[in-house]
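Here you go, one structure.
Partial complex: the chains shown occupy the same locations as in the complete assembly.
Chain naming follows the written order as A and B, and within any one chain the residues start at number 1.
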């Protein structure tokens, strides 16, 4: 297919209670894709900030706990991270976790919807150690 | 360059023997880029499902074994993951590995080809614990 390109961006805002809280953004992203009028293209879901991350996961309560457990094991919060010397803010591990999981995820859009599996949700996870007001930018592009 | 945008999507289907098997998708992706007629743009390679992942790697047999070893060390299969209580399906580690490596990879397209190094291949890795029929959506967009 070819034609004029459409670009449609929306900012999703929410507040978080702090460390290792996560939320399912799939319905929000699907709504924004619908708002765009785009049927074939891509959607980029991207965190503004360096201590939160997005990805895909089967969003159920067991895995929500497991990903928290895993992150604490791989990148312990109790370790002395050098970042903490720079700012004295004790969230070095938050930054490292966010960088490892990644700030953005790109998903194809087809027939007016993000192409995902039934058990595959787009999620945001808070890695910072305090409550935050978060902004996630959702950019849809296509025809 | 500017002009009409083209969007071209193809579904790549294959079956896998199960856990930690991987396959090189580069030629398939190059063929789909060629089919699209797009010379400048991007290609998004995205797994449908939450227990497989894609990325780039030098696809040779040593690293295929190494990535399996690494995943078992970072996210052990023998651990009790809470996901397993939810469904009783023993693949909590599969989900976590897939989320960590990521469901999609986006590569620039230039001169009609994905922009990759000589030793850099696009690969899929199966993290589920049983044979699966897999679908990877390849979306090419550009001019």
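Keep in mind that, in the parts below, contacts are C-beta pairs under 8 Å (C-beta built on N, C-alpha and C of every residue); 3 or more make two chains touch, one makes a residue touch a chain.
This structure is a prediction, so every number in the text was calculated from the model and none was measured.
Chemist: If 2 of the identical subunits are displayed, how many subunits does the entire complex have according to this structure file?
Modeler: 3
Following the convention adopted for this analysis, only the chains that are shown with their structure count from here on.
Chemist: In whole angstrom, how far does the Cα centroid of chain A sit from the Cα centroid of chain B?
Modeler: The mean C-alpha positions of chain A and chain B differ by 19 Å.
Chemist: Could you pull out which chain A residues touch chain B in their complex?
Modeler: Where chain A meets chain B, its residues are 1-5, 40-42, 55-58, 60-63, 65-67, 69-70, 74, 100-102, 105-110, 115-117, 119-120, 141-143.
Chemist: Show me the residue ranges of chain B that touch chain A in the complex, using the header's touch definition.
Modeler: Interface residues on the chain B side: 4-9, 42, 44, 46, 48-50, 74-75, 81-87, 92, 95-96, 99-100, 102-104, 106, 137-139, 141.
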